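For chain A:
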Amino acid sequence: EPKAEVLHWWTSGGEAKSVAVLQKEFADNGGTWTDMPVAGGGGDAAMTALRARVLSGNAPTAVQLKGPAIQEWYEEGVLADISSVAEAEGWADVLPASIAAHMKCEGSWCAAPVNVHRVDWIWANADVLEANGIEMPTTWEDFNAAADKLQAAGIIPLAHGGQAWQDATVFEAVALGILGPDGFRKAFVDLDEATLTSPEMVAVFDQMRKMRGYVDPNFPGRDWNLATAMVMNGEAAFQIMGDWAKGEFLAAGKAPGEDFLCASVPGEGFLYNVDSFAMFDVDGDDNKAGQELLAKLIVGPSFQKVFNLNKGSIPARTDVALDEFDSCAELSAADMQASSDGGSLLPSYAHGMALRGAQSGAITDVVTQHFNSDMSSEEAVKQLAAAVANSL
Partner candidate 1 sequence: MTDFSMTPAHSRQQTRWGKIALRWLLYLILGVFAVYYLMPLFVMVTTSLKSLEEIRTGNLVALPRDVTLDAWKTAWSGACTGIQCDGVRPYFWNSVLIAVPAVAISTLLGALNGYVVAHWRFRGANVIFALMLFGCFIPFQVVLLPMARLLGLMGIAGTIPGLIFVHVIYGLGFTTLFFRNYYVTIPAELTKAAKVDGAGFLRIFWSIFLPLSLPIIVVTVIWQFTQIWNDFLFGVSFSQAGTQPITVALNNIVNSTTGVKEYNVDMAAAIIAALPTLLVYVVAGKYFIRGLTAGSVKG
Partner candidate 2 sequence: MAPILDIKNLTKNYGSVEILKDINVAIDQGDFLVLVGPSGCGKSTLLNCIAGLEPISGGSLHIGGQDMTDVSPKDRDIAMVFQSYALYPTMSVAKNITFGMKVRGVDAATQASKLATVAKQLQIEKLLDRRPGQLSGGQRQRVAMGRALVRDPKLFLFDEPLSNLDAKLRVEMRTEIKELHQRLGASMVYVTHDQIEAMTLATKIVVMKGGVIQQVGTPSEIYNRPANLFVADFMGNPAMNLIPAKARSDAAGTRIEIARRDSAPIVLTDSQNRNLPEDVVLGVRPEDIAEPGARAAANAQEADCLVDIVEPAGADTYVVMQLGGKHVTARLHAETDATPGKAQRLAFDLGKVSYFAPDTGQRLN
């Protein structure tokens, strides 16, 4: 009888409902699900627990893991191989190539993707934009002009929460816009030093300095959802945040396209944040059976649909019908397809998709330090290169 202990950090109401879908399917297929939720710090606490569990030789069956962390854990030799399931289910055919790459460790499948969050979203209050005669910006110049106008009208142009990961989220959105997909890849996937110290990178920080001017003074420490609330109630006009923000709007009874608007941030490309489950090496046939069943269900079309309807993201597999999804999700799915074809489907560095923890952490340190002080862009670029070098 399949068994699985699942470590994850989806604990809020909407998220929990989404996981419950999986648990139900798992149970319907005769499995026993043991839930091990650890929230906090974008998975930091869960990672603490995971490390302790692994060291004590008591690893959970499945763990919510993503990005290069999957490969890192694999290198520690603690992950299980689920290639048999993946091949039987034909994952390679239904997953975009760049996403599939994240799920593979040295050629074999070691993780199962759940969803795709788009990170480079810009959200706006429709009424505020209308009242001020502003369109959704499509270039950073537009954005700056709109922000200046809003500021003059006494509206906070950008709702933002001053936490390191939120700073990084805005930063990578800006960077994608200014560096372009290739520049972004060189800078934040390949850690190419020339790109990191290029004048374009200086321009990115210049734009960040501008963004800093568009947020209200009370932003530090603010939770992202409070920032979303500022957009909702018209205090602020825009927010740059992943598509989980949509959940807040919907929970408050707001309708996409009417009350709030969603658009990708100015510039080309698509930054994804893919949640996935990695399977750890565990003893016992029941556990192994659980792993296989779980992997199969996760990537299965029904779960991908129901889960993402709840979570606000879009399915990882490309063959799920999107009729029940909202307009933002549809836009997201279309963009993903397009960018996947155009080679501009990129991993989010801010959400741990692009780099190892130590590297992305080092970059974030500089970004947040720059955003929260009056550091010059040149200095920031210098520090960025130094920090990246020190993190290797």
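Keep in mind that, in the parts below, contacts are C-beta pairs under 8 Å (C-beta built on N, C-alpha and C of every residue); 3 or more make two chains touch, one makes a residue touch a chain; residues count from 1.
Regarding selection, all candidates are chains of the complex that A comes from, given by their letters.
Computed from a prediction, not measured in an experiment: that's the story for all the values here.
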Hey, among 1 or 2, which one's touching chain A in this complex? 1
Touch list for chain A against partner candidate 1, complex: 5, 8-17, 19-20, 23, 33-43, 45, 48-49, 51-53, 55-58, 60, 223, 225, 229, 232-233, 242, 244, 247-248, 251-252
